[in-house]
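This is the structure I want to talk about, given as structure tokens.
Of the protein chains in this complex, one is absent; all others appear in place.
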Amino acid sequence: MTTLSHSLPAAHDSAPVELLRRRLPWALLALLAVAFGLVPWLGNDYWLNAILIPFLVLSLAGLGLNLLTGYTGQTSVGAAGFMAVGAFATYGLLLRVPGLPLPLALAGGGAIAAGVGFLFGIPSNRIKGFYLMVTTLAAQFFLEWVFTKFPWFYNYASSGTISAPRLEVFGHDLHSPTGRYLLTLSCVVLLTWVAVNLVRSQTGRNWMAIRDMDTAAAVIGIPVDRYKRLAFAVSSFYLGVAGALWAFAYLGTASAGSFDINRSFQILFIIIIGGMGSIAGNFVGAAFISLLPLLLNYAGQNLLGGSVDAGQLQNLQKIIFGVLIIAFLIKEPEGLIRLLGNLRERLARWPLRF
Amino acid sequence: MRKSLRRSIAGALLALGASSALPVTAQAAANEQFFPLATYRVGAYASSGIPVWAGMIDYLRYINEVEGGINGVKLVWQECETEWTAEKGIECYERFKNGLNGAPVAVYQPNGAPAAYALADKAAADKIPLITLGYGRTEATDGSVFPYNFPVMLTFYSEASAVVNYIAEREGGFDKLKGKKIATVYHDSAYGRETQGPLALLAEKYGFENLQIPVADPGNEQSAQWRQVRQAKPDWVFLRTWGVSTPVAIKTAARFGFPVERIVGDIWASSDEDVLPAGEAGKGYLALTPYPGGAGFEIHRKIKEHILDKGKSDLKDPKSFGSVYYNSGLVNAAIAVEAIRAGQAKFGQRPLTGDEGRWGLEHLNVDEARLKAIGFAGLMQPLRLSCSDHEGGGAAKVQQWDGAKWNLLTDWVQADRQTLRPLIEAKAAAYAKEKGVTPRDCRAEQ
Partner (left out) sequence: MTFFLETLIGGLLAGTMYSLVAIGFVLIYKASGVFNFAQGAMLLFAALTFVSLQEQGLPFALALLLTVAVMALGAIAIERAVLRPLVNRSQITLFMATLGLSFVIEGLAQGLMGAQVRALDLGIDDVPLFIGEVMVSQFDLVAAATAAVLVTVLALLFNSTRIGVSLRAVADDTRAALSVGIDLNRIWQIVWAAAGIVGLVAGLLWGARQGVQFSLSLVVLKALPVLIIGGFTSIGGAIVGGLIVGAAENLAEVYIGAHIGGGITPWFAYVLALAFLYIRPAGLFGERAIERV
């Protein structure tokens, strides 16, 4: 079964998550045990609130975008717009449907986002490649406008923000940092498992065929339009849930401005740097994007603080960030996950060279 | 050879970075009060922010070096870049809320509307008061529902009322407002829309026509909006923009022939940095501000003598000394310092915690005599806060740009806070209902 897979580039199909599971299932289980058991117990407010939760939510968002751009090849720069739909939809459901449990509200928000994604995916049957980016930008700006303009969405609050409703599951109150962390972690683990199975199924293979050459895919009988729209819908579902978690589990409040074009670019960076067409790559990419600025900030403060003006330090960090992005794109187009894979292989053979 | 060198350098950098991420165990700070500085020095709004931080840091340094701290308690501060976003604002707050090396946080200034909204609930849970000077939730004026949220000195509602009062003064009385047209060109965001409520109320009360014209972010191109203004021919325009939309608005108004002397800018469209790019078109522009521009106040003389001339100022561009944003930094820092002083009067002359800072803020009473003593006479209005009134002031001055500097046209124009109070209380009650918050009884706490 796996003997002929050398014809496909390994990074696209076999994420290290799968390899781990096939060869070393206990490593994955250990990771999950640490994440669920040890971290809430050890973690302090700062680590949970400001580092782990955003990292998890961004990985989920990256996963959603990866399904569309990395696996199906449809370039999308509108990820944040769909996140906004999910956030506002979940808020609306929790506000207006009394007694709706949180998991159902999240799923409902995701479903509404999936519907919107489906609509904006309809042009993809005629518009391809780079031009599709424009469609998604239209979605981004339009959705941002809708959630600013119509007060119904944020319950007529004068600040234009939606704030977290009561977060509780089966009677447990989740608004503490640990509670929110566990909520986010459970969602991410569940949806990642679904995504892994999705890309290994016929659906995933069809998506990858469309990505590689959609004319040929149509020739061999894959209903290209239907799968493209399905990709948009599923991707938007993931993005919607990620948006709801971003708004409620991380920030506590959100407005249309939290989901602007910079957020879309941020998520696109995550999948480019992490590795398009790879599930584990999203986690690596999200770690890079969310942690690197912090690391640079701390390093700057502790190494150079006082001698270099704070504003210049910020500009320096921006330059370093840009340079690192370009360097990664040059060095390894298939993303960090490929780099890490190479490193692992090199370690496995050490001290031999090849 | 080259590869291994590269690798070892990479490894060293990583290790350095990782080690610097660990908490630095420095000298324990006994008897110091921590002032977190959430700043924005990069991004679209950096040009507005940089003079503000300079004002704050200069005043804090002045207190430390010239006055020996607040009753002997020295101040220590650290900056954290927020880029005016919510998530960086949260990260900075989480980093700072437990203090620095043992020096506690008494008050926190989020310095940015997105961060202010995001932190409101967190700060209340952590019992740290937020000071949002001239922005933030207007309904937090009602401290019974928002014990840890302080929109000190001037909220957007008061600003709207102050503008109407000034226009009435110019027109010759409130009865002359009937039948006049006031157009509001606003930045299409929560910030811009905040004044729609009070203006509608006041329009009904005084009989003027209230026109609202939105400008989409960031506001580079406003021909369509000002063409509509030209079509409508209002008597006055209230400019509620921020960032680049302000100079573009002023220039576009000139292009469409609308007299700039009839445009009144709000407090976030009222600094030198907003009018300078408009060049010639800005001459005659009016602006509302609770911290007028100018370097002639007593505190400026003191800071010039002890800080600026000695090269210790945070300002890189000395031309900004005395700009409206620089002065706002001075006022911001002064309010925090006075609040801590008030708290120390009750709790003792030591560093205060968040809850004690809140007490200090709610009992803040800066009268004319005190203003004169600290050198802020004319620069800051008298403030008196309480449990039910977290704003405490509600007045602004109107200044006019002459191409090189601001000239004050009025003294303190007071907002009609009585009329607006029912609106604020209604919004606060709605918030309390939505969140299930039981309001405090302010009378009992007196």
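Brief remarks follow.
We call the chains A and B, going by the order they appear; numbering starts again at 1 in every chain.
Here, a contact is a pair of C-beta atoms (placed from the backbone, for glycine too) under 8 Å apart; a residue touches a chain by one contact, two chains touch by 3 or more.
From a predicted model like this one, the values you see are computed outputs, not experimental measurements.
If you put the hidden chain back, the residue from A:L65, A:V116, A:L182 or A:I272 that touches it is A:I272.
Of the listed positions B:V244, B:A295 or B:A377, the one in contact with the omitted chain in the full complex is B:V244. The hidden chain makes contact, of the residues B:E194, B:E273 or B:D389, with B:E273.
Summary of contacts with the chain left out: across B:L177, B:V215 or B:I335, the touching residue is B:V215. Of the residues in chain A, those that touch the hidden partner chain are 69, 75, 123, 126-131, 134-135, 137-138, 141-142, 144-145, 148-150, 213, 215-216, 219, 261, 265, 268-269, 272, 311-312, 315-319, 321-326, 329-330, 333.
Looking at chain B, the residues touching the absent chain are 41-44, 46-47, 50, 188, 213-218, 220-221, 223-225, 227-228, 230-231, 243-244, 247-248, 251, 254-257, 273-274, 276-281, 316-317, 320.
The working rule: only the chains that are shown with their structure count from here on.
In this assembly, the C-alpha centroid of chain A lies 35 Å from the C-alpha centroid of chain B.
Contacts from chain A toward chain B in the complex involve residues 45-46, 49-50, 54, 145, 148-149, 155, 158-161, 163-164, 166, 250-255, 257-258, 294-299, 301-303, 309-311, 314-315, 318.
Every residue of chain B that touches chain A in the complex is listed here, in rising order: 16-18, 20-21, 24, 39, 41-42, 46, 50, 53, 78-81, 86-87, 90-91, 94-95, 97, 114, 117-118, 120-122, 137-139, 188-190, 193-194, 197, 216, 316, 427, 434-436.
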